[in-house]
Each structure stands twice: as C-alpha cells, then as structure tokens.
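Removed from the display is one protein chain of the complex; every other protein chain stays in position.
Right after this comes chain A.
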Amino acid sequence: MSKLTTLAAAVEKIPDGASVMIGGFMGGGSPHRLIAELVRQGKKNLAIIANDTARPGIGIGRLIDANAVVKLVTSHIGLNPETQKRMIAEEIEVELVPQGTLAERIRAGGTGLGGVITPTGVGTVVAEGKPTIEIDGETFLVEKPLKADFALIHAVRADLFGNLQYQLTARNFNPVMAMAGETVIAEADIVVPVGMIPPDHAETVGVVVDFLVARKG
C-alpha cells in the first residue's frame, strides 16, 4: 500500500479552525511545503502547537504573516516580532510553555499518559492555576497532555507505508508530534519503496502516519 498523495489533497483535509501540531525548530525540520500550501489554500482560525514561530517569512512564521492563526501554544517567539506584536494586540491567543514541558505534554498526549509531573516552572507565572504535587519532599507542577486534530511532520526519508527517518537537528519535535496527531501528514525529502527502511531504523512507525507528501513533485 502507498500513503503517497498530492500536496493539495493532503492539505484539503485540514478544515478552518483545526488544531495543528507542526514540527520544526526555528524553521529547521519544518514541513515547508505543507505550510506553504496551508497559506495558499487560505486556511483560517488555526490553533497551532509548535516549538516556535521561526521568523517572519520563514517556516511557521508564514502562517502568522498570512493571519491564519488565532491560537498558539509555543515556547519561544523571541525571533518573530510579528508574533509578539499580534500577541500584545490580542489578535493571537498565545500560551507560552517551557520547551521541555511542551515536549513532554505532547509525549503524554500521544502515549496515553494523564499528564506531566515536572519541576520546571514551580513558583513562576507558569504555575498559576495549576495543581502541584509533593513527591519525596520535592514540589512538582502537574501539566496537562496535548493532542491535536492534525500533526504535520517533516522527515528526511519515508517509505510508502509511512515509516519515517530524521536527521540531525531537523528531528526536534517531529517524532513526538507524529504520535499525538489524530491525523498525521508527513512530508519527506526522499520517498522510497517499502522495505528500504529496515525495521530497526524506522524512527516513526508507519502505522501512525496517514498521508505522505514528497518534498518535490
């Protein structure tokens, strides 16, 4: 079987108002073609979960520029003044989450855990309104899991079944998000026949990937 589809058909499945996780770190390892197609199809009111919004004109920054985002769960917007401007003007609702907590909340969402128990953020504004728990005399913050309607993933290599491989710092949030999206769309630099990725080297398992888009073509 092949999960390969066209760019337009894959992105048409994402309705306005959907929650969407997008892999990448300052643009590195983001599914750039899928992002460009979200903009081209004029999607609106998206709730984005991503590590950052890169810079204006780059990666997830393009969705901010296109006014496609109404809600954002993220850890860092320091290099995108456009996102900060829209946050302060209350055009985008932004929830800032410590980066390690964001990764673990997504992991919890994708692996069926009820939450994350972390020392990060205790005693800061991040802890406001959240429960804490004492374990062996130390205080931890309880953070909720995160899931999304869609996860948009970038991989360096995919087989037609959707087994994925990543490389270097383009890995970042991609593998963990591939587990936490209800529908997972992966964009791969290289697409190979089933069998070309050996079982020991499938970093994301194809069963969670629904649609595959080649980076070119």
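Please note the rule applied: contacts are C-beta pairs under 8 Å (C-beta built on N, C-alpha and C of every residue); 3 or more make two chains touch, one makes a residue touch a chain; residues count from 1.
Simple rule for what comes next: contacts and distances are computed from a predicted model.
Enquirer: Leaving aside the chains you can see, what is the UniProt protein name of the one that's missing? Options: "Naphthalene 1,2-dioxygenase system ferredoxin subunit", "Acetate CoA/acetoacetate CoA-transferase beta subunit", "LemA family protein" or "ABC transporter permease".
Expert: Listed in its UniProt record, the absent chain's protein name reads "Acetate CoA/acetoacetate CoA-transferase beta subunit".
Enquirer: Return the single residue from A:Leu79, A:Val142 or A:Leu160 that touches the missing chain.
Expert: Once the missing chain is taken into account, the touching residue is A:Leu79.
Enquirer: Which candidate, A:Ala103, A:Ala148, A:Ala186 or A:Val213, sits in contact with the chain we can't see?
Expert: If we include the chain that is not displayed, A:Ala103 is the one touching it.
Enquirer: Under the stated touch rule, tell me which residues of chain A contact the chain that is not displayed.
Expert: Where chain A meets the chain not shown: residues 25-29, 51-52, 54-55, 74-79, 84, 87-88, 94, 96, 98-104, 107, 118-126, 156, 166-176.
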